[in-house]
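Not every chain is included here, but those present sit where they belong.
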Amino acid sequence: MGAGDETKMVTLRYFAWVREKIGRAEERVAVPSEVRTVGELVGWLQTCGPEYAEAFARAQVIRVALDQKHVKPAALIAGAREIAFFPPVTGG
Amino acid sequence: MSVRVTTGDFDIGAEIEILTAGRTDIGAIVTFTGTVRGEAKGKPIVSMALEHYPGMTEAELVRIEHEAHARWPLQGSLIVHRVGELKPGENIVLVITASAHRQAAFEAAAFLMDYLKTSAPFWKKETGLDGRAEWVEARDADDTAMVRWRRDENAGQ
């Protein structure tokens, strides 16, 4: 994954079919500084390769947690250590 | 109040015992147990795998348990959720609520299950007779079930 001049390193985690489509459970990535919100991050990830494009094709069903808390697409990612992507939960 | 995520099974009677031992201020105990059904969409399933998000799972369960205690006068509660590989008929989840009054115990247990089903990071994958595994899709009915508690929030209750 590319790293621009101004980037921040963050741990991304994937669960369930998001994990399966991307082919890994976790990675450290350099996120370009112009990517400010969770929604923009999903948009950027869609451009990172075919596996990402497929995993995030239905962006509206992807749920996101910032440092293990549920957030909406408008949430700012600044300061986050760990961002997780997963389908709607199906436990219980 | 306690939450537990475990690969092992749970013993409902023993858990009630732990929650109520030596206490005489409890009048009502409700338990909910969720089990693996042997069919999904009319097709037999041979096993179910439960994935979760270690760390966030426990945090979410604690959060919804606190929320239940804020809404109802509860003397105690427990949430246990299993992960890993399960067979049809096996236990998945246990919720226990204890209160002086039955309505609080019933409502809090239903609330915990509704919230758990929509906010705790667990994902189920079912394997059919042909060996094919498929991720379970979230049910709209679960979102609808949760919304009724949201309305209560808006009503200031």
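So that you can tell them apart, the chains are marked A and B in the order they are listed, and the count of residues begins at 1 in each.
By our rule, a residue touches a chain if its C-beta (ideal position, glycine included) is under 8 Å from a C-beta of that chain, and two chains touch if they have at least 3 such contacts.
Worth saying up front: this structure is predicted, and the values here are computed from it rather than measured.
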(request) Indicate the composition of the complete complex by giving a copy number for each shown chain label. (result) A x2, B x2
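To be clear about the criterion, only the chains that are shown with their structure count from here on.
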(request) State, to the nearest whole Å, the distance from the C-alpha centre of chain A to the C-alpha centre of chain B. (result) 27
(message) Touching residues of chain B toward chain A in the complex: what are they?
(response) 34, 50-53, 55-56, 59, 81, 92-93, 113, 116-125, 135-138, 142
(message) So in the complex, the part of chain A that touches chain B is made up of which residues?
(response) 13, 15-17, 65, 68-70, 84, 86-92
